[in-house]
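Note that one protein chain of the assembly has been removed; the remaining protein chains are unaltered in position.
Each chain carries a letter (A and B) given by its place in the written order, and its residues are counted from 1.
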Amino acid sequence: MRNLKMKLNTENVIGIGLFLFLFIYPLFVTPYQILNLSYFISMVFLTLSLSLIWGYGGIFSFGQAAFFGVGGYFYAIFTMNSGISTITPIGLLLGVLVGGLVAGIIGYFMFYGGINDVFVGLITLCITVSLETFMAQTAGSQWKIGTVGLGGYNGINGIPTISLGSFALADVNFYYFILIVLLVVYIGLRLFVVSRFGYTAIAIRENRERTKLLGYNVPRFQTLIFALGGALASLSGILYATWGGYMTPSAAGLTAATLPVVLAAAGGRKNLTAAMIFTFIYYWFSQTLSASGNEYALVILGAALILVILFVPEGIIVSLFKLGDNLFFNRKKATQVKAEGEFT
Amino acid sequence: MHLTKKKTKNYIGLILTMIFMLLLSACQSAETSTGSGAGGSKKDAPIKIGILEDQSGDFSLVGIQKLHAAQLAVEEINNNGGLLGRQVEIVAPDTQSDNKRFQEMARKVILEDQVDVVMGGFSSASREAIRPIMEKNKMLYFYNNQYEGGVASKYSFNTGAIPDHQIGTLMEAVIKKYGPKVYTIAADYNFGQISADWVRTETERLGGEIVGEEFIPLGVSQFASTISRIKAADPDVLVTLLVGQEQSSFYGQWAKSGNTKLPMATTVNMAQAYEHKRFDPPSLANMYVTVTFMEELGDILPSAKEFVDKFYKKFPDDKYVGMEAETQYTGVMLWAEAVEKAGTTEVEAVIDALETGISYDGPAGTAKIDPATHHAVRNVYLAYADKEHKITFPQQWEAVVPDWLSKEKGVDLTKKDEFKQYTPLD
């Protein structure tokens, strides 16, 4: 397929450069910085999941945080009940499936029920906040699944890290594990969006009616891509839970639900690489501000987001890609980046 | 599309935004880049305390007080020549009332800033978010805060009030005075649930009866139905264990449609978030609270007055010096005593020094570490707010020992290391 041929443009150059950089990064930095970057990477999956369903599928969802929570809690309850460390990879895989399944069921009810556009956003917002409200009140000792107390607002602590056999993934090993998962997922998604399915999703995003009239079962495609997004968000939640050994209801709160939307929109939602890069930048930036103890941290963060949207409406990273294309790969003007995402 | 025309304009905006963000990050990273020095030069380098407090968000009301108290304590230590001849320095990121942020910042201060001790945390959720990190990294952790009790961990020390101090004494005082029927409303999370269990246990021990118990989700600010349930149950005493800004709206609503003659009893209000100053009387009329310190204690205790004056001298814009500010201050001082005694900041040595039963004559009287439980022996004062919110202290208990863990659960951290939280239910 000609689609699979890789184009020489800024996005791809930067994407490759980023992964190369991430692979050699641990050689130069302290263990803390490696640990910290693992955390950023675990959150990248969440942004990617939204970028996939919103940027490519046209489904605007506040529900990714809910699937994040479902994944994290499922993994915690499953692995802590079994108590055997070798079962953790199964917990990971099952958790991803469960996240996908939950998203699929919700998607089925929404899309076959004819709900679309901003209403999907609203209903998923309700689901997310319901989950948080429910989990936050499970502090009492009656809230137990198996031997694991749900812990209410305090969350669950002591979640085991992933072990391959008897080899526990920690620190640098965990970093490389999570990085390889990211690479696989990223390449998978890049291929997916130029596959037939991916093009169908884009067609649905651009014009639902027309796609339907062309004979596509629109709700089926929407449900599938929503489930895929749910599985990715769930993966993100599991990786976060193993990173800190900790899962909390506020991971599915209003703020957490909004953040992926903000990241995808500000980075450039129709571009997976952009969403990924912007997630790194945002988490690094907000953490640095928070660590400084500067009282203006949130003000600066808010102002930066507003400026990004006002002056670079397509997303800051995407605009940079275009600028790069114009400067270095100026053969077909700025249209190359759009090739896979947008039909103008 | 007329993209080409707009393009130049867009790029100018883009570049401006980038420059703005670069500038911001440049000023930020300038201070953080000088990270951990090599171990050899540690001799004269300052001793570092990581203070994790909420400087923004819902809990900042108490978090900022606690940060300021730590700054005050450290300033005094440094003015007296420092610790072990070294200066003491505070690393204080803003945890933004966000438990995820607590985890990130706990790792940062331990691994990157290489602090010698971590203090902080207000809500019990934030403590539970970071306590495992402390244990994993074998880091000394001071939770200088009132809480629901029960944590038995080698690395954790709690210098604040716990149910051993507050609930037995409180229930004894109010049941004796007003009668046996008790109604409890509590925040619906771990702190509220466990504290409510304590209230139940103590009430039953004293021959009283719980006539109602309700848990309010965090963030609820409308209490009409709760108030009507309380009125229907007609208790002798109302116990309120509410947490956070939204829930503190209860008192104003209670005063307007409730029975203000009904005495309220609490372990958290007034002393922490100074509701009696923030709300017009008679919102908290007839309220009893057991405290280890509050600003008004200065009226009867010279050491407390001295502390309050020092605090306002350094932070004239602050509005109240509460129980947690004193706890934080005393916590820093207890740790400093232990470091002096150990002659090093080495965590194991400092723990050993603390377990000798270090004590400090603080603003609210003597505070002494109980070696078996890692909690503090403290004086407890019963505070009472009248219709005008004037505070009096009708009763006090000297040197209350937090011995529930050691007596009931057989915990002795000097002999056996543990890493868990006990609750009255298990």
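Everything below uses one rule, namely that a contact is a pair of C-beta atoms (placed from the backbone, for glycine too) under 8 Å apart; a residue touches a chain by one contact, two chains touch by 3 or more.
The working rule: contacts and distances are computed from a predicted model.
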- request: Look at the options "Branched-chain amino acid ABC transporter permease", "Succinate dehydrogenase subunit C", "Transglutaminase" or "Glutamyl-tRNA(Gln) amidotransferase subunit A" and return the one that UniProt uses as the protein name of the missing chain.
  value: "Branched-chain amino acid ABC transporter permease"
Statement: Touch assignment to the omitted chain, from A:L22, A:L125, A:A241 or A:A291, lands on A:L125
Field: Sole residue of A:F23, A:F40, A:F134 or A:F192 that reaches the chain not shown, by the stated touch rule
entry: A:F134
- prompt: Considering the whole complex, which of B:Q71, B:S123, B:Q146 or B:T226 touches the chain not shown?
  reply: B:T226
Field: Chain not shown: contacting residue from A:L22, A:V218 or A:V261
entry: A:V261
Message: For the chain not shown, which residue from B:K319, B:K368 or B:K409 touches it across the whole complex?
response: B:K319
- request: By the contact definition given up top, give the residues of subunit A that touch the hidden chain.
  value: 60, 109-110, 113-116, 118-119, 121-123, 125-127, 129-130, 133-134, 137, 254, 258, 261-262, 265-266, 295-299, 301-306, 308-310, 313
Query: Which residues does subunit B use to touch the chain missing from this display?
result: 56-58, 60-61, 63-64, 188, 214-217, 219-222, 224-226, 228, 231, 245-246, 248-249, 252-253, 255-259, 273, 275, 277-281, 283, 317, 319
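We take it that only the chains that are shown with their structure count from here on.
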Query: In angstrom, rounded to a whole number, how far apart do the mean CA points of subunit A and subunit B lie?
result: 35
Task: Write out the stretch or stretches of subunit B touching subunit A in their complex.
output: 1, 3, 7, 10-11, 13-14, 16-18, 20-21, 24-25, 28-29, 31-32, 35-36, 55-56, 92-96, 98-101, 103-105, 107-108, 111-112, 124-125, 128-129, 131-133, 188-190, 192-193, 215, 217-218, 423, 425-426
Query: For the complex, which residues does subunit A have touching subunit B?
result: 30-33, 35-36, 39, 133, 136-137, 139-141, 151-155, 157-158, 244-246, 248, 250-251, 285, 287-295, 297-298, 300, 304, 307-308, 310-313, 316, 319-320, 323, 334, 344
